[in-house]
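Since the structure comes first, as structure tokens, the remarks are kept for the end.
Note that one protein chain is taken out, while the other chains of the complex remain in position.
Then we have chain A:
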């Protein structure tokens, strides 16, 4: 007998619970955009390569185009729409605005969600591929421009707004001195 190909799932998105019936083939990205009308999250490549679809899944950044919606059942999602506190923008959003961390804006929601996570990962002491000494004895790396570039490298920007993206992340992290 063929197994069922749809399931009812519950997702908590930006603090609100949603129950929906999904075809198992639906990605979290398509569920957000097409079913919940949260079109802030963008589709670039749909293959995990560009980062435009980055959201926070249980607080960690993830590419929503390779995440099946059904496999996100019961989990908590934060999209770019859920970062601000009422009219007060998230510090990362504010920094992108103040420093022109974008041009066309298509990659920006993914950049911003990614940056929120980068700042938390760095604060938790996570090393990166450019960290000279990854041993815990070496202590946490400073959030230099090189570190920010590496940590943000999963987010492509076709407009080439990278210079101001790096500055925006540094400002939001309070690391402008090290990074600029």
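Just so we're on the same page, a residue touches a chain if its C-beta (ideal position, glycine included) is under 8 Å from a C-beta of that chain, and two chains touch if they have at least 3 such contacts; residues count from 1.
Everything below uses one rule, namely that contacts and distances are computed from a predicted model.
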{"item": "Hidden chain of the complex, named as in its UniProt record, picked from \"ABC transporter permease subunit\", \"Xanthine dehydrogenase family protein subunit M\", \"Urease accessory protein UreF\" or \"NADH-quinone oxidoreductase subunit E\"", "value": "\"Xanthine dehydrogenase family protein subunit M\""}
{"item": "Touch with the omitted chain, as defined above, among A:20, A:68 or A:178", "value": "A:68"}
{"item": "Absent-chain contact - pick from A:46, A:81 or A:98", "value": "A:46"}
{"item": "Touch criterion as defined above, residue of A:14, A:41, A:93 or A:114 at the omitted chain", "value": "A:114"}
{"item": "Chain not shown, touching residues in chain A", "value": "2-5, 7, 23-25, 27, 46-48, 51, 54, 57, 60-63, 66-68, 70-71, 73, 114, 117-118, 121, 124-129, 131, 133-137, 149-155"}
